[in-house]
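The other protein chains are all here in position, but one chain of the complex has been omitted.
And then chain A:
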Amino acid sequence: MASSSAKSQKKKKKQRGGGGGGGNGGGESRVSSWSSSSPSMSHENGSSFWDLTPGTSKNCCFVTVGTTSFDLLTSLFLQPLNCIYEPLFEQLMRLKVTHLVVQRGRGYGIYHGEHMMLEKDNDNVIYKIPYSTFGIADSIEEIFFNSDIVITHAGAGSIFEALSFGKKVIAVTNPGLMGNHQAELADELAKRRHIVTVHGPENLVDALKTVDLDALEPYVPGNPATIANEINKLIGDYPL
């Protein structure tokens, strides 16, 4: 009980401080909050996935497809050994992504290992992005909390969860899924400038080239108490 309440307090603090600014400062405390409860976030050799050299900032990108299967999206990030998808890697570099976490959901994407380093030699400057991947976890709230950019499938649950953590959300619709019904919500939220919507994973790189995440407006979450009051009136025991 105590730990969960502490967590929620931390979340509130984070939200008050404004989402997306998590990259700078406070690195040590955040690293310590990544304790053992997150789903296997350590390398095989024992060093922590989130070890940061002092003075550097963390900018984590979380790619999630929830509990669904969307291999066309995850396989852009999860390439076999030393076969990175360079256009996407360049865009991640442009967005200054330092860590990458990929949730595969129920998908069967081909990937090399649970933990890997994406490396690219760019004029003798080697860019490295450590990544970690998992399938389905009971609770991914900590990952949302620790990430700055969320690239998600266009499912309502994932989008709203990321928005509730005040993150920059890029939603990728799945055109092959049941008449593309998810695009409805993603388009509406994009129209209100809360998220960036990309139609199909094949357009992700082009969208990242021109994306302006700072122009997004924060989403004000709804209040379930209003509907709860209406329901209580229906039940009839509540003063009208």
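The rule is simple: contacts are C-beta pairs under 8 Å (C-beta built on N, C-alpha and C of every residue); 3 or more make two chains touch, one makes a residue touch a chain; residues count from 1.
The working rule: contacts and distances are computed from a predicted model.
Looking at the choices "Cytosolic Fe-S cluster assembly factor NUBP1 homolog", "UDP-N-acetylglucosamine transferase subunit ALG14", "Tubulin delta chain" or "DNA replication complex GINS protein PSF1", the name in the UniProt record of the chain not drawn here is "UDP-N-acetylglucosamine transferase subunit ALG14".
Within the set A:N124, A:T210 or A:T226, the residue that contacts the chain not displayed is A:T226. Of the residues in chain A, those that touch the hidden partner chain are 1, 4, 66-67, 136, 138-139, 155-158, 160-161, 164, 181-182, 184-185, 187-188, 221-228, 230-232, 234-239.
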